[in-house]
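What you see is the complex with one protein chain gone and the rest in place.
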Amino acid sequence: MKRNKRAEHNSRPTGRPLKTVKSSLSGKIGQPAGTLYHTGRQKTESPVITVFGYDENRFFYRDVKTLHECEQFKEQFKVLWVNIDGLHEVQIIEEAGQLFGIHPLTLEDIPHTVQRPKIEEFDGYLFLVLKALELDAASGDVAEEQISMVIGSNFVLSFQEKPGDMFDATRDRIRNEGTAVRRKGADYLAYTLIDAVVDHYFTILEHFESRIEELDTNLLEAEGHDMFQSMYSLKKDLIHLRKSIWPLREIINSLSREQYSTLDGASIHPFFRDVYDNIILIIESVESYRDIVIGMHDTWLAVVNNRMNEIMKVLTIIATVFMPLSFIAGVYGMNFHYMPELEWHWGYFSVLGGMAVIFAGMMRYFHTKRWF
Amino acid sequence: MKRNKRAEHNSRPTGRPLKTVKSSLSGKIGQPAGTLYHTGRQKTESPVITVFGYDENRFFYRDVKTLHECEQFKEQFKVLWVNIDGLHEVQIIEEAGQLFGIHPLTLEDIPHTVQRPKIEEFDGYLFLVLKALELDAASGDVAEEQISMVIGSNFVLSFQEKPGDMFDATRDRIRNEGTAVRRKGADYLAYTLIDAVVDHYFTILEHFESRIEELDTNLLEAEGHDMFQSMYSLKKDLIHLRKSIWPLREIINSLSREQYSTLDGASIHPFFRDVYDNIILIIESVESYRDIVIGMHDTWLAVVNNRMNEIMKVLTIIATVFMPLSFIAGVYGMNFHYMPELEWHWGYFSVLGGMAVIFAGMMRYFHTKRWF
Amino acid sequence: MKRNKRAEHNSRPTGRPLKTVKSSLSGKIGQPAGTLYHTGRQKTESPVITVFGYDENRFFYRDVKTLHECEQFKEQFKVLWVNIDGLHEVQIIEEAGQLFGIHPLTLEDIPHTVQRPKIEEFDGYLFLVLKALELDAASGDVAEEQISMVIGSNFVLSFQEKPGDMFDATRDRIRNEGTAVRRKGADYLAYTLIDAVVDHYFTILEHFESRIEELDTNLLEAEGHDMFQSMYSLKKDLIHLRKSIWPLREIINSLSREQYSTLDGASIHPFFRDVYDNIILIIESVESYRDIVIGMHDTWLAVVNNRMNEIMKVLTIIATVFMPLSFIAGVYGMNFHYMPELEWHWGYFSVLGGMAVIFAGMMRYFHTKRWF
Amino acid sequence: MKRNKRAEHNSRPTGRPLKTVKSSLSGKIGQPAGTLYHTGRQKTESPVITVFGYDENRFFYRDVKTLHECEQFKEQFKVLWVNIDGLHEVQIIEEAGQLFGIHPLTLEDIPHTVQRPKIEEFDGYLFLVLKALELDAASGDVAEEQISMVIGSNFVLSFQEKPGDMFDATRDRIRNEGTAVRRKGADYLAYTLIDAVVDHYFTILEHFESRIEELDTNLLEAEGHDMFQSMYSLKKDLIHLRKSIWPLREIINSLSREQYSTLDGASIHPFFRDVYDNIILIIESVESYRDIVIGMHDTWLAVVNNRMNEIMKVLTIIATVFMPLSFIAGVYGMNFHYMPELEWHWGYFSVLGGMAVIFAGMMRYFHTKRWF
Partner (left out) sequence: MKRNKRAEHNSRPTGRPLKTVKSSLSGKIGQPAGTLYHTGRQKTESPVITVFGYDENRFFYRDVKTLHECEQFKEQFKVLWVNIDGLHEVQIIEEAGQLFGIHPLTLEDIPHTVQRPKIEEFDGYLFLVLKALELDAASGDVAEEQISMVIGSNFVLSFQEKPGDMFDATRDRIRNEGTAVRRKGADYLAYTLIDAVVDHYFTILEHFESRIEELDTNLLEAEGHDMFQSMYSLKKDLIHLRKSIWPLREIINSLSREQYSTLDGASIHPFFRDVYDNIILIIESVESYRDIVIGMHDTWLAVVNNRMNEIMKVLTIIATVFMPLSFIAGVYGMNFHYMPELEWHWGYFSVLGGMAVIFAGMMRYFHTKRWF
């Protein structure tokens, strides 16, 4: 949805569109709770469902069309991971609801992509909403994707808006025997997926650091117009980034401290504590970027101000020097019949000399005042 | 009340009037607690009372003139919903107080429309004050309406300042058999009504996003005067909006966590948690709008500053070029009898040539300094 | 004390004097705890003591000279209310201390009028310090008065700096049989008095709203000098107001939640909760006024900045147009013997024509740049 | 230490030196814990030790050379107060440590004068570090002195950097029989001493109020250069003051609430609550001073900005009026042979008339634009 809007607004001067809520919700207002309704743009043609089942020794993988196909594997493996890419066919989500016993409010939240990241415990599972951020290398825009997870004691359902390679490393580790993910349960799988999402934020941070560094380098050189535009655009993007990441703090914190029925607290807490440390590092980086950009803006304003000062000095020096001299020339350009100086033989050169003295005096005065 | 004032102040340059407390309270000061007193403007001619009674199978609806008419239905249905539009006839509120056993302080609060949203538990019922916001499509102003609710174990009383269509979707769902609202109790009805109020905030958000986007588009083009006025007006409206919405955070939070005697906590908490997520999303959006508008203001100031810089450059270039040249022309316009250069045959053209050289030198100097 | 100082400083340009602590405390430093010492200015000639005694059926009122006169009524009535206006005769406060068993620290605090509002529980009574604010209609200044209350289980002592009509409504209600105050105890009387003090804040809010609205109307029209002065004065007054009101938040909150031995929690809490809602509304209003004034300051600065821009444009247009033209005129004013153009018959008109072309070109250039 | 540095830096333009940590700590880095090391400047020649012993009836006072002399009185009196002025002879502090059983970390903290105010409970005593502030009447500088207290159940040790009159009032009260301090224990003595320190802050507040008031009076009159310097210096001093006072809030709060083994909570809490109220009043005053100074800075900037505006207007009016007029004069100063207007008999006066009309038109235009 976001990407689509970006395309529409490409002509706008300052980048990121602001419509995060607009129009996507107008259809939903007035719907009773529990109505499944996909808000946002359809980002993939038809949903892709992949099923992984594994325990320490066995491993199973299949692409399925409907979730009914994976019903049979539900109790066979220690962990069953169903990943669904594409949220616009709501009946797939409803099937998942029936199969794994999911509350209607959860089902309603999954395809509704304008949401705040959150964690909710329901009977038999934990429900997570995250925002994955991905950088569009071409345009430099940051695309947001909502990722929902349902974490049961022996299954994990993950919902993405479109197919992506974010979870590929996890898939590889499941395929390899002897990895930690194969030895451990569904909660460890969930940790691996969340960790993948959070790790991707570092790519975004790098992107912001590059932009800040670029501005930083140009700070005392570049032309004003573009600088303010770039800073403003950067500020807006940071506000947006902060809004996406901030709620993760409490979510991951609660995962690393509280006892949830479907997570094995003692063994999984240290891993989430690790993710939490990363989140704090990311948030503090974003905060410090913000402070730096504000400092840049102020510095740049001051530089512009200072440059104006320089221009004013030039203007004032020129005017202050030439106005009195022109005045003197004007006086001797008057046509009075009786102007005795005009008759003097050396009158002209005396006046020129006087002008030179005035000129030198002025220059000296400005030099004393350190105007140049 | 608000709308009325707006009309009065239409001639003011910056939109929203500030008198939120003024005059509406002067009449109330010094009144003993428990005195019913309608503050604010009468927004409807005569109050409209509608009564809905329903349980899973039965459904009943009537427009009544006095509340005594609905006394008979009080214990007949699982849920009785009395909606009163118009608060200026305080005896109706007093009747409701007698009929449903409501504390005098609650009765006093209902018609007193200058209040902060709040939640209060009394013996036998829960009392809520909310602020509904509605956009006046014509003027672009945001009108505020106070909505009070008394939630008993088997009844809901809702008080609005004027008739509106905010609850129509709920009315439709009650009319239809088999809907969730018919199956569940008074607490679910209350949730539905609160959800309707909160969902309407998104319309207001859309309105603000449009205004911000419009400013954003014009940021580097439009004329200054209007920009500052629009930004100032937008900032004031955001302050106002924030003040209306902020208290909802704690109210809905307490509804989604605490045990109230008239609410069935276990079953209703997830629904209010959902509303809470929406409230947080709204508040964070308002906060980020505020940050964006502040960023805009700073950027616009900087742009204006920069433009001044450009103007100063033009002025300085012109003055710096022509003042010395005019001075030279002035010198040769002097009327001294003995000015040898004037006699020279090529004097005039030499001076013109000298002026051209000075002109070129100046231009080069400014070019080096990157002034153009 | 405050009002007096104001008179002294009327000649200062920006209104409210800042000396809130100065000089009034220098006499007190170094005194042992428990020394009664009246800080502040004597605001009334001789203290006025009024005694109300009542229960549901009986009612008694008397003006007394010394507190010993009311000793006899101490146990006769359900509630005894002693109101003392004027704090400079400290022996009256000492008598009250003996009669009602008040701690020396409390006695010390009552006449010491440079204090922060606070609540303290002592053995047998609750001690409250509040700040009443009253608007001096003539000067527009806000006068602060300290009001102390000692709330026992069957008595209330209230101390004011000078006689006033703030509690008149309460007095009337005590005189009328059948009112809530007559039916209830000392805690309800205390609530009525506190509510009267808080209700008076709304008058102050109205005053500030008027000032803000006035500034708002003039924002895009008035002259700069006065605007900045008015805004600065308003900002200072808001800082002062906030400092007076802010501590009330916690005081009233604790009255509406905690169990105090001399208050009947269950029955009195809802009333104080009501006062608390008002306090929050007042504080949030003050905060939003502050935000609005800051926004105004920024906008006004921007308007001034923008106006400077306009002035610069006019200057630059004039200079840019006339400097080259004057230069041309200057050239043909030179007195060289051989200047062929001067001889041409149409030379003068050609030059005028050339000047007109230059003029038109300049105007077109500025029009393109949208300078006018 | 601070005062000394001030002297060194008197030539700096903006007053208070910033080196609060520098150099005084470099000697201490790398020392093992428990090493007594006096950081800061020696402020008195040789330490002065005074011993007070008293109970309700008896009273004893002596100046001693070494602490061993007071060993004999240790158990004889209800309260023993040892005051040591001068911290550079660390063996005296070590003796005190042995005599009263003080932890090495406490002993280390006493002569280390670059510390944050703090409270620490050790076995058998309570350790307090405070900062006393004293105004140097001559220079207007605020000198900081560290005061440490060790409060045992029957003794108080107080350490000052130099002799002073801060505790003289307390000394007098001990000398007089029948005073509260004689009736009560060591904790009340400690309260009296702390109260004396806090009361002295009010003198500093008065000093700041005077400075603010002075700036306030000059705000719309004085010259810019000094104003910014004064405001900057005031801002820096307020930052410093806040840093000294802020930690006291929690210290005194814990003294007024928590149970310490060497303090009789029930009886001493109300007294510290009183000190706490004063601290809060002081902190809020400092905060509001800060807000006022920020408001002043903004207002002054705006005034300067506005004045520039006025100057620009004058310049623009002059230039706009005289440039066209001079141009016209220049045109008729040209020396073309054929310029018909020059021959006209009334040509000169027509031109003068035309200039007058242009002048009047310009003036009218500026008047319409309200430039003067």
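Details
To keep things simple, chains are lettered A, B, C and D as they appear, and every chain counts its residues starting from 1.
By definition in this document, contacts are C-beta pairs under 8 Å (C-beta built on N, C-alpha and C of every residue); 3 or more make two chains touch, one makes a residue touch a chain.
These numbers come from a predicted model, not from an experiment.
The residue touching the chain not shown here, chosen from A:Ser46, A:Gln76, A:Gln91 or A:Thr217, is A:Thr217.
The hidden chain makes contact, of the residues D:Phe73, D:Tyr260 or D:Phe322, with D:Phe322.
Contacts to the hidden chain, counted on chain D, fall at residues 12-14, 17-23, 25-26, 28-34, 103, 105, 109, 114-116, 118, 120, 122, 224-225, 228-229, 231-232, 235-236, 239-240, 243, 246-247, 297, 300-301, 304-305, 307-308, 311-312, 314-315, 318-319, 322-323, 325-326, 329-330, 332-335, 339, 341-348, 351-352. For chain A, the residues in touch with the chain missing from this view are 169, 173, 179-181, 191-192, 195-196, 199-200, 202-203, 205-206, 209-210, 212-213, 216-217, 219-221, 270-271, 273-274, 277, 280-281, 284-285, 288, 291-292, 295-296, 298-299, 302-303, 305-306, 308-309, 312-313, 315-316, 319-320, 323-324, 326-327, 330-331, 333-339, 371.
Here is the rule we go by: only the chains that are shown with their structure count from here on.
The chains in contact with chain A as well as with chain D do not exist; no chain meets both. For the copy pair chain B and chain C, the superposing rotation over Cα atoms measures out at 70 degrees to the nearest 5.
Although chain C and chain D carry the same sequence, what matters here is overlap: shared residue numbers make up under half of all numbers found at their interface.
Taking the mean of the C-alpha atoms as each chain's centre, chain A and chain B sit 26 Å apart.
Averaged C-alpha coordinates put the centre of chain B at 42 Å from the centre of chain D. Residue positions of chain C touching 2 or more other chains, listed in rising order: 305, 308, 312, 315, 319, 323, 326, 330, 333-335, 339.
All chain pairs that count as touching, in label order, are A-B, B-C, C-D.
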